[in-house]
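Just one protein chain is left out here, and the rest sit where they should.
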Amino acid sequence: MANNVLEIKDLSIHYEMREGVVKALNGVDLALKEGASHGLVGETGAGKTTLAKGVMGLMPKPYGKIKSGQVLYDGQDLLQLNKQEMRRIRGQHISMIFQDPMTSLNPVMTVGDQIMESIRNHEKLSRKDAAKKAKEILELVGIPYVRAEEYPHQFSGGMKQRVVIAIALACNPRVLIADEPTTALDVTIQAQVLETIRDLRQKFHTSMLLITHDLGVIAQNCEYVSIIYAGEIVETGTVHDIFGRKLHPYTQGLFSSIPNINETVTRLIPINGLMPDPTALPEGCAFCERCKYAEERCSREHPSLYAMGGEENTHQVRCFRYEQNGEGR
Amino acid sequence: MEGNELLRVNHLKKYFQTPHGTLSAVDDVTFGINERETLGVVGESGCGKSTLGRCILRLHEPTAGEVVFEGKNILACDKKEMKSLRSKMQIIFQDPYASLNPRMTVSQAIAAPLIIQGVYSAKEKEKIQKKVAEMMDVVGLASRLVNSYPHELDGGRRQRIGIARALSLDPKFIVCDEPVSALDVSIQAQVLNLMQDLQQQMGLTYLFITHNLSVVKHLSNQIVVMYLGQLVEKASPDQLFHNPCHPYTQALLSAIPIPDPDIPMRRMVLKGELTSPINVGPGCRFAKRCNYAKPECSEASPEMVEVEPGHVVACHMAGAVNKTHE
Partner (left out) sequence: MAKPRSAEQATKQWSLMQEAWLQFKSNRLAICGLIVIGLLLLISIVTTVIDLADGGALYKQLVTKQNLLEKLDGPSAAHILGCDEYGRDLFFRILWGTRYSLFAGVCTILAAVLIGGLFGAMAGYYGGKLDNVIMRVMDMMMTVPSLVLAMAIVAALGSSLVNLLIALATSQIPQFARIVRSSVMAVKGSEYVEAAKAVGASDALIIAKYIIPNALSPVIVQGTLGVATTILNVAGMSFLGLGIQPPAPEWGSILSSARVYMREAWHISVFPGLAIVICILSLNLLGDGLRDALDPKQKR
């Protein structure tokens, strides 16, 4: 079995605001295998972006506080590094792609210069060599190298996202964190961009944490999936475990909420209610108020992740319904 | 044709003058919608689908064409007639954050159309309160939220306010401009179900604009596909999804990621990206990106051809494309 290149252990991140403490992330465990693609699915406010920012050491200051946990990269805890060391890790070892390609590029620098800058931040190359490498990377993401002299506003949305990918991959990082990389794009462009990411990952053997709310994107791009709800992983496993077994009631709800193109359903089955307020999380299971299986115990006790076997014996579910089948951790 | 036609759009055009030339956002669009049915309009950003919806309601003044509602060309109506027509034709917007006045409470937002249309005078507070409470109940908003401001509510609840506002005048026809695109999937399903229920209960007719093909398939009786301001295909959901005839429709359908890891995608690769419809030349607008394009495609605009009953497509190669795809 492949090694874990990135391992998140019991990570809790809270935002301390005037209105109260927003418990954005509560004891999240997640392991990213070498060369694999791991999907993180959740809705707005579930803590997806907080997780990505926590790993990258980009917590908004002064509100964001890491309450507990470790982020192990090659066995080294990233949370213990100082600013200088963390900057070396970012870009060269772990890169990130953001949702909005419109705002993640500098409008007053040419695209080529921006890629060059990210190369030269981490590698000692002459301007000439860096420029050559930048052009190679542009070609790799499917942009003719002559466009290196152009400015971001001369590119369309899909092209901009390719440039962002080029910048992220410029230094051959081992881990790529993609936070909703195609949400702002049209379907045909989304398909192109995802294909580009897939090709490059194969070429460079990059591991990816793909954050999205689109189950279709996950199914087509990831080998492993974690479902996050109210700052907790509620189900995790291989993509076949999750899509085939759908054990957690929330996972089931997500699937029945989306209209499927291949099946005709006259009526969707939504999840009732809303996600709990992250400043006042319930004592018991966070999903219990919206759950059709909820029992008296669910509002009282907090379920832990139960091992469910599965394809690679990694399938885990946070629900009392499976307490008998598996063993608590 | 079964059913009564409630709305008909004939050769509708909307051109904008830009510094770079004439932008034909909607160019010669013709279709009809039957009463109590839903027409889905699908297309990518910039294809003119939102402009189309706004032109039908005369929120944008169309450049040319006809919009016939209940047998009457509304583009010929004067201000007064238009104002009374507006109570029958409403719109639900995409962004529930931008479509509500941040300085109006829920009850004020829902009551505003009633007061503007003169259903109640502003002084009849009791009656207005009653109607607001009734509308909030219809769209499933808890009555304790009556005096909340939009920024205190989540996206799903805001969209419910938007729906209540549109329904308060008891309209017949509603333009839904991407009503669920900004919402999370679990909330999206709640709102879609609500809209289906309301259609049944109140006998509504929808023009449902979206880029989400699975949503449009789920809801629509008829679907039109738009590309750069023009209709390229019109069919029932079954026809469109099982037998897409226009190369663009085929590409669009093949790009949807299927939520099943065991069904691999067979994506059709499209050349280039969507351009803006400024100073378009003659010929098919899709020709430059089309895998089947022949020289004649860039010479003359394709006419709408019927390939099977109720299924029309605007493509010179309609028959041929269809066969190669099969």
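Just a few scattered comments:
Note that the chains take the letters A and B in the order they are written out, and that residue 1 is the start of every chain.
Simple rule for what comes next: a contact is a pair of C-beta atoms (placed from the backbone, for glycine too) under 8 Å apart; a residue touches a chain by one contact, two chains touch by 3 or more.
The model shown is predicted, which means the values in this text are computed figures rather than measured ones.
Across the entire complex, contacts from the unshown chain go to B. Note on the undisplayed chain: of the listed residues B:10, B:34, B:63 or B:117, the one touching it is B:117. When the whole complex is considered, the residue among B:49, B:86, B:131 or B:289 that touches the unshown chain is B:86. When the omitted chain is restored, the residue from B:28, B:95, B:124 or B:154 that touches it is B:95. Within chain B, the residues in touch with the undisplayed chain are 54, 57, 59, 82-84, 86-87, 89-91, 93-95, 98-103, 105, 112-113, 116-117, 126, 129, 146-149, 151, 162, 165, 169.
The definition used in the following text is that only the chains that are shown with their structure count from here on.
On the chain B side of its complex with chain A, the touching residues are 44-45, 154-156, 184-190, 192-193, 196, 211, 213-215, 217-218, 241, 251-265, 267, 269-270, 273-274.
The residues of chain A lying in touch with chain B in their complex are 43-44, 156, 158-159, 186-192, 194-195, 213-221, 239-240, 243, 253-262, 265, 267-272, 274.
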